[in-house]
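Yeah, one chain of the complex is gone here, protein chain that is, but the others are all in their spots.
To keep things simple, chains are lettered A, B and C as they appear, and every chain counts its residues starting from 1.
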């Protein structure tokens, strides 16, 4: 089975065979891959080089930490690669920006009203988390289209707070 | 629900109610019992006294370690207690002794033959485990009735090695 | 003598103090909020009492409830740790009124030194140089008027502050008013006191502090310095003792100034005098912390003095167990604060369950831990979840050891500051000891990846896992993991439908 792994625009073509061997950009390696804790810690021997990796997955994207260095890897197999290629460009950018909570927390203040004109870096919402107040600022100038939270609300990470257009 | 817990011939009558309270030999206590690791480590608050316990279960017998002290507890509920009472005495002692492996290991030598007369504390089998050779001795004198292992066999804990009658 | 100590705190510092008590044979009482029932400090203490809901204002900051528990449990002393009520003179007073020993200085001293504004006055009277700024609580408009004289940039700081909270850097006059508002609000939320003051910023300063110990017999000693310049937005992240820039002569000078300041305040118990040190190695009093400091372990590691135990000793009326002439700094100690924050994402707080935890150990490594595998890190409290400390005979050895220990440290389920520390300990400037309090914010970046071999390994791992998922997309959980699942049939009492 062939996969394409992409890290920082660098592409690795990886072909996995059944007999403990992989081809990485055509170069053969013997591998021995084990789960250590059944969760996210893996031990990988590549031609006797020993690597310990922590992995978190989101869809086909992997966050791989090796010796404390984070590597974000996108993996595609041949089939999905073709699909992605075919649909590319279909998702157009909209003029709206959804300002999301970057962390879970408690909304302390909402500093804008619907219809307000806001400048870039203007404070929109004060979010308290772990005893610090964090100012959520407008990423660019625009008009406040919608306010989805109020002071006192608990919000999850990624929850939309305010929509600016 | 009422239970009887027996430790070293000491009996505790324990009645468990639904509202976080127990009666221990008639004395009421408030309890808050939590699993810490989802396995065998439990935190118990009894009227605010905090206890951490490690528990292993075999049937209705529990090995409970508290501050490094092992307590072997037999628990019976009212129903099973009655059954045990009714069948008591039915299991008669036989003249045969099954000499079992006290630990998993490798049989290095079997020092007796079927039909041999053995004395108490005579060496029967040499069992190697963790690089030590362990002599398994006859618990009392008797005749070797049956030999169930040979040198080179791997044995599990509790596996019968030799039967003496 | 003390018999039973209540620890009015949570997390790693509560565990630290409980350990000290246990080693002294003292009985212990923990207090906990609703979300902390299964926390390490609750399991560690002999007794544990619930004191309210998760928000600190409704539990760990509730003086009345904590005093009530102490009385019910018949505790004869309360150790406040750091944060929460540690520098709250009303709490110290309430303890005294209830006949309970407060493990720390008397309320009057907390008030005198704990209020940063008053402390600056007290200390400067002893000839100790202080950082220029305001010396009394002022209204916003008066403060804005003073700011012109002090000059920009400057800091707005909470009088009751500490740990970088309630603190704002202000570059220009027009930023001052909103910064004061923000700082007041944070201060009120964190400390229940919204007074703030202004302080001139000494550019490229180092933050170096002196640990002092004082007993009720009038003995005051210092345990040398701690270098705390590695800060991100005024939050200390790495500390060490000794400091790379402090020699014996400077240590003696700073130590004497610190002892003088403590004596002036009639200080009793453990405390820390924080100094800013400029380019020419002049030092200026910044503030005094009238409590156990987060970074106290580095001092313990080089002096061999157990500060937590000395605090309990002093609180029970006994003299210090160590004299100034016996204090020697032996070797080098460093500490990394392990926080539940994502260094790859602007140090945003990260919450969730700790799914897997491997802590470093072995020669010269000490972990001050506050969490365990399975613990849920919530958003209610400080993100500090542990401290990783190392000792070595010299700084290079300590650095190599810290790198080794960091590479062993694995926490899954939440993001932590560990990758930041690993980057820092590869930084040439840090290794050479060339840094100041602006180093992290101005001259350090947390970019991702880099090493080509690492990238290749990451690519292979990701491909293997994708392959695995493709092959077993509808597979049931594998047999190999069922052994553990089988053990799980003991359910927690809580879920038993009461």
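The definition used in the following text is that a contact is a pair of C-beta atoms (placed from the backbone, for glycine too) under 8 Å apart; a residue touches a chain by one contact, two chains touch by 3 or more.
Nothing here was measured: the structure is a model prediction, and the numbers come from that model.
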Neighbouring shown chains of the undisplayed chain, as defined at the top: A, B, C
Which of C:22, C:169, C:281 or C:395 contacts the chain that the document leaves out: C:22
Touching the absent chain when the full complex is considered, from B:60, B:116 or B:153: B:60
Those residues of chain C which, in the complete complex, touch the missing chain: 15-16, 19-20, 22-25, 297, 300, 304, 306, 308, 330-331, 353, 355, 358-359, 361-369, 372-373, 393, 397, 400-401, 403-404, 407, 464-465, 468-469, 471-472, 475, 477-478, 480-481, 483-485, 487-493, 495-497
Where the missing chain touches chain A, by residue: 18-20, 31-40, 42-43, 45, 48-50, 52, 55, 57
Touch residues of chain B, complete complex, unshown partner: 1, 3, 5, 7-8, 10, 12, 14, 16, 22, 24, 29, 31, 33, 37-42, 44, 46, 51, 53-57, 60, 62, 64-73, 75, 77, 102-106, 108, 128-133, 135
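The rule is short, and it goes like this: only the chains that are shown with their structure count from here on.
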Centre-of-Cα separation between chain C and chain B, whole angstrom: 47
Gap in Å, rounded to a whole number, between the CA centres of chain B and chain A: 52
Euclidean distance of C-alpha centroids - chain A vs chain C, Å: 31
Sequence positions of chain A contacting 2 or more other chains: none
Contacts with 2+ other chains: residues of chain C: 484
